[in-house]
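One protein chain is absent from this view; the other protein chains keep their places.
And then chain A:
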Amino acid sequence: MRCLTPSLLRRFWGLLPQYLSVGPSQSPNLSPKQSSLRQSCSARPGLLTAPDVVSYWQKVFEKNGIPEARESSEYIVSFVLGAKTFQSLDSEKLRAPLTAVQQEQIQQLSCKRLERMPVQYVLGEWDFQNLTLKMRPPVFIPRPETEDLISLVVEEESRKCEVKNSAFSVAVPPPVILEIGCGSGAIALSLLCKIPQSRVLAVDKEEAAVDLTRENVHRLQLQGRIHVLHHNVSYGSAKHLLPWGPMDFIVSNPPYVFHEDMASLDAEILRYEDLDALDGGDDGMRVIKTILTLAPTLLKDSGSVFLEVDPRHPAMVEDWLTAQPDLFLTLRAVHKDFCGKPRFLHIQKQSR
């Protein structure tokens, strides 16, 4: 194998962004006023490129004890430049000096981050799989782990289709899915996109969540296939959920944090997110149990429940289901998240 020609190599090196390391002589003059930026956010004047500004705000965040200083800075600058991540910015944008308007926008967003506002709320949007969704406090921000929950449901639906098709060679009706606790609509809308012709009923006990989900539905133009309902499964009657017929799937990322762990959550979560979307009671099982108790009434035979849970829950749920034989629910599988933690439960209603 011969080596690459020098000209090609030069071209590749040329593609590297001109990363300006901010040395001691060039470091931002963080005057006492600027150091305590909680009170006043003043942007640094002069010709600055994106990497300069990222470095500047990263230092500011670090000085103020903001976690993920670099990531936060990168997301904010990228957003103002019209990109999703810093790594996806092309070399032209990286070299170009930022306009005063852009610097002002970055400053405004960064000031919010200085108040420990989660980046997703600062930007007012975030991505979940292939979707860009609007985000607004206090509606729960989708976590990256939950992306795998979608894949599990999609796989199960494909598997069911294959089985039915081979057995009957009759068209399988598109699935009806219930999502409990839809939040921003991440799970519901992802499923709609990934399972063609599926229909979704999404419910949440909080009006703010229902409103935000409806906004995201409209943004993605998926109105025809989803109903969003303001409903509390803990107190409301299951009758409200049945006009759309028994479900093929119940999917949920219910509050599952153990109550004793709530106090140790990051300030970003405690100050801005709806704690009811997180607190699962003493053993984190309160809403999980509610959902599983309702499931037999709502599910078709052989229908499935897919839940995201705390890594300690799989064993607890299995024990609990064994003690509730009248539910006729079996724990079929436990799936790990991308960090290797047991995270997802697949529970099935036995056909009687």
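Things worth noting here:
Following the convention adopted for this analysis, a contact is a pair of C-beta atoms (placed from the backbone, for glycine too) under 8 Å apart; a residue touches a chain by one contact, two chains touch by 3 or more; residues count from 1.
By our rule, contacts and distances are computed from a predicted model.
You can't see one chain of this complex, but its UniProt record names it "Mitochondrial translation release factor in rescue", from the set "Mitochondrial translation release factor in rescue", "Ribosome biogenesis regulatory protein", "Cell cycle checkpoint protein RAD1" or "ATP synthase subunit gamma".
When the full complex is taken into account, the listed residue touching the unshown chain is A:Lys84, out of A:Lys63, A:Lys84 or A:His227. Touching the chain that is not shown, out of A:Glu104, A:Asp261, A:Asp301 or A:Asp319: A:Asp261 (per the contact rule at the top).
When the whole complex is considered, the residue among A:Gln107, A:Gln129 or A:Ser252 that touches the unshown chain is A:Gln129. Hidden from this view is one chain, which touches chain A at 1-4, 7-9, 11-13, 15-17, 19, 21, 51, 67-68, 71-72, 75, 84-88, 90, 118-120, 126-130, 140-141, 143-145, 147-148, 151, 253, 255-257, 261, 265-266, 268-269, 273, 277-278, 308, 310-311, 337-339, 341, 343.
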